[in-house]
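A protein chain is absent from this complex, but the other protein chains hold their places.
So, chain A:
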């Protein structure tokens, strides 16, 4: 009796179908794996390539000479200290101006705006994300640079301040969109509970909703920072590009990215290698930034 039942259960047809399904599943599994590897391999290749090309400059000039050096006179001196400072200040300034505006916009879109208004503001913000950076540069050159010249009464408005303003606008859409998404993803029960306790809407937003959505907001900010520090074209157009240590926000400066983009076409030998080492510094900043994000987004323990 047992035998009969077992024969019926393991008839050959379903087994074949199962095998075929397994084969398809395995095939897709490999496909997914291959796709995932494209990203990993790209990062690995880029990292290896940049380090391989940049190391000769570090070996010849010395790490301290490059990172802390004040003079950029290829092929003799390769100090990129001023450019590190310019990149950090322009990015930091953009964050200081852009992030508060972006978070308040996200709150407005997610919580306060009537539907019809959100439906105007949101597409406008999304459009901002799609504008090519050369157009931002153009906008900066035509509007912001002359404005700075007039307001501060200086001969050339191509300054770090111009870079900061352009970058602040450029990071808005990233931070707004990701912050709004994470605010909308919160369970409605948080808001309900806070309002039912007699908390005002504004208190609820700042004390419950923004803290609850903070990991998404941090992600938005760090993507914004990555965009700002990696931005090249717009910065070249508005920041003046002088490879000297800037004394104030109203002086021109050259960012790390601008340094690479402007000289790569004609650099050779150790000069070229020094530009790759500029890239190494840029990569290190991005890695540090992501590490900070991971650290801040770790599960908070009270």
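Please note the rule applied: contacts are C-beta pairs under 8 Å (C-beta built on N, C-alpha and C of every residue); 3 or more make two chains touch, one makes a residue touch a chain; residues count from 1.
Definition applied: contacts and distances are computed from a predicted model.
One chain of this complex is left out of the view, and of "Phosphate import ATP-binding protein PstB 2", "Tripartite tricarboxylate transporter TctB family protein", "SWIM-type domain-containing protein" or "Coenzyme F420-reducing hydrogenase, delta subunit", the protein name its UniProt record gives is "Phosphate import ATP-binding protein PstB 2". Considering the whole complex, the residue from A:66, A:148, A:172 or A:194 that touches the absent chain is A:194. Summary of contacts with the chain left out: across A:55, A:212 or A:233, the touching residue is A:212. Annotation for chain A: contacts to the undisplayed chain at residues 187, 189-200, 203, 207-208, 211-212, 301-302.
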